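The complex appears here minus one protein chain, its other protein chains still in place.
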């Protein structure tokens, strides 16, 4: 169960309105790697957690913090939209600054939301749940989380560079710091699990059942051998089990597929009939 | 530019048809972490790659391999659908085995695809491009890739357990082995970049501009302190810069937000008017 | 900012697992009118609220409660999935009960989520932000909220009828009661605003600017006049301004549209050229 | 079955082209609360209607009218796009007016639609069927309809303010008037049903089966008690059954959830194994 | 403007309920090639039509007919859902017929729609506007229409084979006949335009501006030369301008791409820095 306090986790006050920037800032609110994504991902991982208590507790700690980040961004965006020009285009065209704002802002901020934030990204595309994962395997999911915090911090840093507003930058400097922490946090948690379970997800699938001949081979499918100079093509593998091999000319190991004709009731193209009508004789039987 | 050979990278032949399993197997073809996702993700990362040649080459090597994995799965699914019952439900109800198949298969496999594979997941939801990322930052993207291979191998292992068909298991054992390689590959590439650039993404954002007070604090937002026992709450941080701090009672550091009324032309609720009509007097001015 | 306590708002414990019911229950978690929808809708309305404090406070009260409802449903679903059969279909076919479960459950619950809840609906379709609205007009939004609680309670009642599990029914009886409250709440809030601002949204658009001839006319576009017996076709209008009129034979009041040819550079079909080549002579000029 | 006449329900002729406004106007054609939404919603409610004839007739009357509104908006948008600049950006940059138009218009209007309307919203997002509801419960659905007409009229009024074109305003004044009627219509229909069936949806669920202790309690989950001054926290409830109660300090009534480990074949994280390897001893048994 | 009559275009009455078939039949109502798609596609093509009157009139004739097909399918589905079992799974498991129905029906038909049709496909995925096209080029669009009627008739024929219900088959035999007409109709319209404008879309792009060396070459990108036996690799081209050429070993004609590093403010991976830190020396300058 959750409780709310009115104060924000950190100050969210722009020095002045900027509706075009409001559109851009939506990316880290409702985008693929925005705060709604991490909020939902951590909360669902926590609620579904079948592992020991400290993982569940930690996931709910950070998931709950993220709700507060969504709140900060929504609050900031609503204020950036203050005073957005919502009048006629023709009038606006007389003033190049207003015109640029009108051309660059998201029209839904005015028409749909009355100058409020929306749970969408910077292209106006709505947040959706396929952005998240809760797999039941903590190592897999912590890697998803480290990725989310990496992409997220990258995007916030880019947005920091795209404004000079001290109020906006102040809030972003807080989010960037928290993302520093959260990258550290997931790296620590990953290391903790890798040390006990190994680094290949899932660790408890019997490796005898995999086709081990190709478990450590880098295959050169794009002509040119620059890739042979990488740490992924030489030396010991990261799971400590083998040595990377470089396959210069990868060859197919499978069959040349042929499919049986479908049943008549599905009215697909009947290959036999087609051949006969084209005077090509009967098909050779499938192997 | 690309070339195709008819032989598959590895054999894809089921021992017998199984239309219900075909529906499930769609997950690793067209799902969030299926082969289409990694194919598109690696190819776009490669085509967009502004870094040195060996990274671009390596991305295109693996992206090209993944097209072949999509091909193997599509071929397998088409064969699993051979002989799927497509007749009337009532007749089918007489035979419990047929009936179970009809209840469990995806009706679109027959109606839309005429017993062919589709680029959708196991719930019938279409693959979409928001499953992928190509950010221009290699460390961020390699973490995305490691995550994709971790979730992917986990799902293939689960699907391995859900069948006893030797032909299907044989193909899955190949995909599982390649995912072992690909997890090793991304771990190696990550390590290589972290060693030169540091482990926080992006490494070239000046840390002085982040709110460093909170860059290494774990905040306990969910009551109970099990999370204080984790490696994320004690000891040195993974970026080697500090020590984790545990904040037992995190406090808000921001304002209690108040928003200005919007312009009349947007016809939002006018708070002043509402107060006056309700006999509540004027609002206090915003700070 | 938000805090979390480990205890649920109300008990969520099924008497026994039921993976097929878990699939159905997803509807009120991640569906169009599920708990994620009201959680996000109320929180965004609260964060964007430019009206007086009591509305913002109320919206955040109920939005925060709804996070707890999402938590209860996720917890229930994870437990309903305990012990779901995840083995081979063929083996399963031997036991009709297991087979029915396998046919009826959502395969992603096993493959993707490892027996955890997902933020999707009962068809496996992901929750998305276009389910929500925060328009900046409280009367409009409170009507959206009353609708959401009406559809939501209807769906929970239907799900109550679809199980006999006492533990599940106990939790649903709590959610149904809260929806009773929330319907009452939104009706009260609507009445409060209607009494000061009138019942037509938006109330502050000058009605002189609307085409008042048709502001109170019911138009009979579907042949047959059963609809003339409704309260919407007779008597005073609900806004207290007029009397409903029944238009038995609605007539068009607009032009027969003709469009100008597009520019050559867009390579649309050139109508003139087409006529000439077909020997039909020149087009009549557009009015 | 349907028939079409060439004349529009009302005149749709702009005084001059305005491709940027065409983009904005798409919102009320193909947006969440645009005319396609109400058209589809009313038609499906009518076709699915299991209640008495006058409701079905009324739903098909208004659903059929809405097809004509979609037609008016599509016609208007096609004309607003007349003469849109579709040339090179660099040339355009010489004329600030043309440049502003190019920056602000939706590129798909030219590239995909050859200056025609599209069934999308003002962000270019396609209309989809999850915008609609037909639940089989008339009171629930009429509330959905009242909401749709409220949001819809709000958006059209906003768009009215964003143009000074007399032709566009004339058409919008017609749509605004019809939305006035339609809000009145749904309010009348709602009142008619509430008077016979009560105001809580669904009215025919036995209230004994709901957890009645919390059916009329407002819970203060966001710190601060401004919300206690609302009509939703005091006085008689709107269903006439009780008195609103204000719960100042809501307490959890449920369990602290713990979940069982999943089956080995799903390869989730095994909590026991993790503890043992970390030297933490066995887990306590679940209650 | 549109009018509605109560009678359906053709009888839509199943001989008995069949909720599992109702789910399947949704495909041709709300699927990619269902009746909603053609309804919307023809209406938007008609409303946007800038060509001569007979095309606009014809598009609105058929578009209006399709609304009536949507109506017939919705009506049929609502009746197929009559008497669907909506009780508890466990009880149902006692009767294998009921159990099969429960396992195979779409749970949303009960929970969301109260046994009504929905504007979704057979996988429960909502109809969306990206299924349609109105390009402003009639030849392009009539090919889209011929494709839609071809896929549509194919799907209806498959559904005809999947039932033995005489009432359902009777209605489908009507839809199949109309699709026969509509395929003939679009073929006739295509021939009429091709004869005056040529067969390549768009016909009015000056062919001198295309790279004519490759305008008639079939390129053999998949090893093996079976494809050389097709009518697409030999003989005169269909536009009457040339002869097909077969390119046995297609060669790249373009550059080996290299991209410049991005600006520092975007915090992508800096390739120079990476090389230097890895002791690899400076990059060679880009060509």
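Observations on the model:
As written, the chain order gives the labels A, B, C, D and E, with residue 1 at the start of each chain.
Please note the rule applied: contacts are C-beta pairs under 8 Å (C-beta built on N, C-alpha and C of every residue); 3 or more make two chains touch, one makes a residue touch a chain.
All values derive from a computational prediction rather than experimental measurement.
Note that the undisplayed chain, when the full complex is considered, contacts A, B, C, D, E. Of the candidate positions D:41, D:106, D:199 or D:222, contact with the unshown chain belongs to D:106.
Within the whole complex, the absent chain has one touching residue among A:23, A:50, A:69 or A:178, and that is A:23. Taking the complete complex into account, residues 18, 20-21, 23-24, 27, 31-32, 96-97, 100, 103-104, 121-125, 155, 158-159, 161-164, 221-224, 252, 254, 257, 259-262, 264, 266-271, 273-275, 277-278, 280, 283 of subunit A touch the chain not shown. Although one chain is not displayed, subunit B still touches it through residues 1-9, 30, 36, 40, 43-44, 47-48, 50, 57, 60-61, 63-65, 67-68, 70-71, 74-75, 78, 112-120, 126-130, 132-137.
For subunit E, the list of residues touching the undisplayed chain reads 5-13, 32-33, 46, 53-58, 60-65, 68, 72, 75, 78-79, 82-83, 86-87, 110, 114-115, 125, 128, 130-131, 133, 135, 137, 139-140, 143-144, 146-147, 150-151, 153-154, 157, 160, 169-170, 173-174, 176-178, 180-181, 183-189, 191-192, 199-202, 205, 207, 209-222, 224-227, 229-232, 237-239, 244, 250, 252-257, 259-260, 262-263, 265-268.
Quick note on the criterion: only the chains that are shown with their structure count from here on.
One rotation lays the C-alpha atoms of subunit C on subunit E, and its angle is 120 degrees to the nearest 5. One inter-chain figure worth recording: subunit A and subunit C are separated by 26 Å, centre to centre, where each centre is the mean of the chain's CA atoms.
Between the CA-based centres of subunit A and subunit B the separation comes to 7 Å, rounded to the whole angstrom. Among the residues of subunit A, those touching two or more other chains are numbered 1-9, 47-48, 50, 55, 57, 60-61, 63-65, 68, 75, 78, 86-87, 110, 112, 114-115, 120, 125-126, 128, 130, 133, 135-137, 139, 154, 157, 192, 202, 205, 265-267. Because contacts link each chain to all the remaining chains, their graph is best described as complete.
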